[in-house]
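Structure, as structure tokens:
Heads up, one of the protein chains got dropped from this complex, but the rest are sitting where they should.
Now for chain A:
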Amino acid sequence: MKLTLRVWRQKNADAEGAMSTYEVDGISSDMSFLEMLDTLNEELILEGEDPVAFDHDCREGICGACSLVINGDAHGPERTTTCQLHMRSFADGDTIDIEPWRASAFPVIKDLVVDRSALDRIIQAGGYITAPTGAAPEAHAAPVPKPDADFAFEHAECIGCGACVAACPNGAAMLFTSAKVNHLNVLPQGAPERETRVLDMVAQMDEEGFGGCTLTGECATACPKGIPLVSITGMNREWLRAVRKGKR
């Protein structure tokens, strides 16, 4: 496959960025999108140019490190992470636009790498439980109804990649925050902090400068793990419940 890539290049956080055009040849349709970028970078290094910086880690679709907005879609045209996107999703001769996540809470560090530590601070604000840790507890000690366990697991699938923020026209982190809130709030282990968790995490989300939700549904469409839009409805319900209980 021969491709034309238009890639966002930005030297550092303060520099002005722009799209640069590159041609790559000899791409196999079995390569992942990141392997295609590795090929480009090898050529750039041989030519003595600065390789394109992009985030990646496990390359198995489970760590949430890879990002990239590909042709206007967070993680590209398939419902998966960029590392699990394969070049067979593109045609020979295609022009592909590659941009970083865009949100003021995600400042660009270099090229396609953005600082997503705002999501870590939302987790720190309440995305944990105070149950004692150590050896695994007796499984029957805290019974969890099967539907609740399934619900919690569905939301626990969130890998915190930030595709929801990147796709949202308001740069909102509602889907991410709601996944974390719903995951823990439905379980008995998360019950002691049920109210403070949602209040603190939403407050931190606002403080980080994320936008608000206008229910466009772009986040749920982009989510590689299929966190549903109704997850946000669930967080709103938890938040209103906590406010009514007068926990703030």
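Note that a residue touches a chain if its C-beta (ideal position, glycine included) is under 8 Å from a C-beta of that chain, and two chains touch if they have at least 3 such contacts; residues count from 1.
Methods note: contacts and distances are computed from a predicted model.
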Inset, instruction - Assign the chain not included in the display its UniProt protein name, restricting the answer to "Succinate dehydrogenase", "Peptidoglycan glycosyltransferase RodA", "Carbohydrate ABC transporter substrate-binding protein (CUT1 family)" or "RNA polymerase sigma factor". - result: "Succinate dehydrogenase"
Inset, instruction - Could you tell me which of A:87, A:159 or A:232 touches the chain that is not displayed? - result: A:232
Legend entry - Listed residues A:9, A:59 or A:102, member touching the removed chain: A:102
Legend entry - Where the missing chain touches chain A, by residue: 6, 8, 19, 69, 71-73, 97, 99, 102-105, 168-172, 199, 202-203, 205-206, 209-218, 221, 228-230, 232-241, 243, 246, 248
